[in-house]
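Missing here: one protein chain of the complex. Every other protein chain is in place.
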Amino acid sequence: MAETEPLDRVMVVGAHPDDPEFGCAGTVMKWAQAGKSIAYLLLTSGDKGSPDPAVRPGQLAALREEEQRAAAKDLGVEQVIFLGYPDGLLENTLDLRRRLCGLLRQHRPHIVMTIDPWRRYQLHPDHRVAGQVALDAVYAAREWYIFPEQLVGGVEPWRVREAYLFWTEGADYWEDVTCCFEARIAALARHSSQVDGNFEEVVERIRQRAREAGEALACEYAEAFKRIRFR
Amino acid sequence: MAETEPLDRVMVVGAHPDDPEFGCAGTVMKWAQAGKSIAYLLLTSGDKGSPDPAVRPGQLAALREEEQRAAAKDLGVEQVIFLGYPDGLLENTLDLRRRLCGLLRQHRPHIVMTIDPWRRYQLHPDHRVAGQVALDAVYAAREWYIFPEQLVGGVEPWRVREAYLFWTEGADYWEDVTCCFEARIAALARHSSQVDGNFEEVVERIRQRAREAGEALACEYAEAFKRIRFR
Amino acid sequence: MAETEPLDRVMVVGAHPDDPEFGCAGTVMKWAQAGKSIAYLLLTSGDKGSPDPAVRPGQLAALREEEQRAAAKDLGVEQVIFLGYPDGLLENTLDLRRRLCGLLRQHRPHIVMTIDPWRRYQLHPDHRVAGQVALDAVYAAREWYIFPEQLVGGVEPWRVREAYLFWTEGADYWEDVTCCFEARIAALARHSSQVDGNFEEVVERIRQRAREAGEALACEYAEAFKRIRFR
Amino acid sequence: MAETEPLDRVMVVGAHPDDPEFGCAGTVMKWAQAGKSIAYLLLTSGDKGSPDPAVRPGQLAALREEEQRAAAKDLGVEQVIFLGYPDGLLENTLDLRRRLCGLLRQHRPHIVMTIDPWRRYQLHPDHRVAGQVALDAVYAAREWYIFPEQLVGGVEPWRVREAYLFWTEGADYWEDVTCCFEARIAALARHSSQVDGNFEEVVERIRQRAREAGEALACEYAEAFKRIRFR
Amino acid sequence: MAETEPLDRVMVVGAHPDDPEFGCAGTVMKWAQAGKSIAYLLLTSGDKGSPDPAVRPGQLAALREEEQRAAAKDLGVEQVIFLGYPDGLLENTLDLRRRLCGLLRQHRPHIVMTIDPWRRYQLHPDHRVAGQVALDAVYAAREWYIFPEQLVGGVEPWRVREAYLFWTEGADYWEDVTCCFEARIAALARHSSQVDGNFEEVVERIRQRAREAGEALACEYAEAFKRIRFR
Partner (left out) sequence: MAETEPLDRVMVVGAHPDDPEFGCAGTVMKWAQAGKSIAYLLLTSGDKGSPDPAVRPGQLAALREEEQRAAAKDLGVEQVIFLGYPDGLLENTLDLRRRLCGLLRQHRPHIVMTIDPWRRYQLHPDHRVAGQVALDAVYAAREWYIFPEQLVGGVEPWRVREAYLFWTEGADYWEDVTCCFEARIAALARHSSQVDGNFEEVVERIRQRAREAGEALACEYAEAFKRIRFR
């Protein structure tokens, strides 16, 4: 990969549908509008997140996949991939790392956006796992002899160039998302099964956080990331 | 599934490319000609099976996938799926069971053909795992609340009706494959990377075994299976 | 334990409610009538076994625990213990072995009855696990320094004296259960959630098997076991 | 659970007997006196913590369970539960999470007190595991379809309302324990097997830390916690 | 390896000290006298096998290693390797397979002798694991890209030529050990910690089995094996 190659392929790795819309949707939309090609990779379909026992996990998963596709479309995301792991039970195994590594090698994203697994009091175990395994897979994807059985038919090792971690305490990069802010809120609203009932409160929280992040850039709304540039 | 529904979708689960051609290719071909729809599911792409260290695992995997596709085409198999697990390192985990269960629910085969994991002195660990996990997945696939996150968008529990286990000591079903025998040998020859050098010896062994199995039916060539009919 | 101590405490280890009634209920009843003290240990509560998705796993578990308690009471079983592992997903881990080992050391059964895990084509993964882990726990329970943290407050290592494995190909012990046969069938009927709809067929199968086993003793009905006497 | 329900059931999850007395005994005592119902859940019985090889693990466990019960009684704790896992070898598995989840659903604590697993240089692996798995279980306990086999006989999903993490770097809540301080030291003294020989030094350290924490409230002694309020 | 190379390096893989003396000591001694070079590989040092709780595991391990070395010396074994895994808790993991694979590649035995893991009612979990992992390691050792990190400094893949499985139901090879029989019994006596108290009974059992095996060869004493010739 030439050093001057534009970093125009992005993969967002989340644990559940709606993680991207809660975490980095403004940046996703802005980057999509700027011509980057964005793919979502959701490890689970959020099948456990209903207070109503009459909604079975698969029914909820179907609904949430639909919601996620609608939100992604609103933002200009090109592709949404669901891996179908069971919500609430993710573990950072070598099996999952291999699965993600293979997808990185096939999709060849320059940039990975994911959850910061080092954030203290990141309480959801799935969130910690998703962020950690995504980064571990980035390391694995670079080497010829880690999961070498994947290097089939033109697939080669792949070096992700940058990671942007959201939900972070270690922010060192801010993206001005003022332009897209209302649209990214609208995308969040697609996740009716999760936000109906307290949508206004949720929006207020996100708006507040985006305003605070905006202070770093002296803009109205921003999103904060820990940026990692892989050598 | 009505009791009278014809059992016309078949999934063959093997550990490596060439497992079906070694184990049950005559039956596969005969059934394909009789109108059954056959899919191959290979857990690995056989990436470790080369005596030459200059052939990297991925290179070998690419070659063997091609060989497998050619052989499958010869036999009339409709679809070949490679899961890309690492050759030689299969383990019968719940993760792998979930993966296969999901595929069974999507493909809805009436019949699963796989390796008999109970055969004494089945030495290859991958062979034991492939057969066992395939059958364990058959049980899982039937229930609404085992891996319920998979029952998305019309996917429902699925009851495989029969399993045919090859490489078995407990044969109780024989298929007359006289009609297809030479063609199934030709399909085996597609696996050049594995059989070149001792092809004649291999063929002789398969021919001999098929003749012995044929005695059960008083035909020239047969393939022997342990048949399981799931209640 | 003196050699002449009567073997009068029995623990039956099954994977699901109804395993004992399908597998060894006649012997259980006969032994209970003869004064042995019998406890059931069920690893799961059979929570996945419903074809109706509107019945949630916990609801089914509640129902099946009740059915199991009723059946056990019919047979004269003193105690029924449910461990609550998830149906369909048992694995033979050291954790589960430790759990069972602790229970063996507390209950001090002379005899363990469980499923023969070596039977070829024992298809249900839970059945294989239940039998295997029960026997592995018997070995562990004997030693001072395997799971030594359990030897608390008077709890000591415990040597199970005999195991009786049901659903076996290696039968070498038969119990004449003619006296209890109809009563053990009645106990099986308590498992309505499992046997309603095809109860007669089920009974016929059990009756047939008990008749065949009876031939070994020249009695009407018997149950067959592989008996293991631990040195 | 109505929003206005008083938060009066508390579960303290520790890795070893004495963890609560070292970490949060003043608050436990004060809350017990204020009418809260407190239960201790100890994952291990601390069976490895003796410098004398002639004391076997089970002997030590028996002693330490007794010490823990005495200390708990001093503090007004209602119930002490020992899970009996092996000291020094805890792992944060889904099995352990399921076990704790089941206990949360049965005991229905409004508040969980446990070790802060995010503290840097929390060196004891058991301490990290205990805190993490307790919080992971809190998340699991809320959902209908995580470990659904547990929702038996009236057991329902349970939402813990608050967690208080002790041994923390992220303190944001302080409890004035001046009233109970000497009594909580006396309770600590019950753990003779652990504190004899250097009790004064231990007390001094705890006193010092409580004084420092007291500064936040301008009181003599306080205990510091990271408080988490679950939405 | 030229086809005509004599098969003169032998590795015996057992779970515990005394497994070789119970299982195949006559053959070991005869082969050693015939010039083969024999190494023992013991996965554990049998640290749990004492009925006296005052004997700690490490003390017992020390004693049993000494006994094993003495017995091996009697038989003409050149080398005894102890891996030090914990007695009673062996698991067939990829980690253990890798460990054994590395040792096979370094020691380059032509023949592996181990326990038959397929024997029905092989009750000791360690025995099943030892035999299975030894054979799985034989398969792994042959390939360039299974555990490729081991092929360091002249170490190359290694093809074991034959395996002899003892404690087997599938015997197809018998070795006349009449010449060495009394000497192999003497070697067994070295394991005082295990056989004192019932040595005569043990000897009688072994003698009886050797006589029965001898019938296959019409000799006084033989040892029976399942022989596997790897292609």
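Order of writing sets the labels: A, B, C, D and E. Residues in every chain begin at 1.
Just so we're on the same page, a residue touches a chain if its C-beta (ideal position, glycine included) is under 8 Å from a C-beta of that chain, and two chains touch if they have at least 3 such contacts.
Since we're looking at a predicted model, the values are computed, not measured.
Chemist: Touching the absent chain in the whole complex: find that residue among D:Glu21, D:Asp47, D:Glu67 or D:Asp116.
Modeler: D:Asp47
Chemist: Touch as defined at the start, partner being the missing chain; which of E:Pro20, E:Gly76 or E:Gly102 qualifies?
Modeler: The single option touching the absent chain is E:Gly102.
Chemist: In the whole complex, what residues of chain E lie against the chain that is missing from view?
Modeler: Counting only chain E, the missing chain is touched by 44-45, 47, 56-59, 61-62, 65, 84-87, 93, 95-96, 98, 102, 144, 147-153, 155.
Chemist: May I ask you to list the residues on chain A that touch the chain which is not drawn?
Modeler: The missing chain touches chain A at positions 94, 118, 135-136, 139-140, 143-146, 170, 226, 228.
Chemist: If you put the missing chain back, which residues of chain D would it touch?
Modeler: Residues 47-53, 56-57, 87-89, 91, 120-121, 123-125 of chain D touch the chain absent from view.
We adopt the following convention: only the chains that are shown with their structure count from here on.
Chemist: Chain D and chain C are one sequence twice: same or different residues at the contact, by the over-half rule?
Modeler: Same residues, largely: of all residue numbers at this interface, over half are found in both copies.
Chemist: Compute the distance, rounded to whole Å, between the mean C-alpha positions of chain C and chain E.
Modeler: Once rounded, the distance between the two centres reads 35 Å.
Chemist: Enumerate the residues of chain B that touch no fewer than two other chains.
Modeler: 47, 56-57, 87, 144-145, 148 - these are the residues of chain B that touch more than one other chain.
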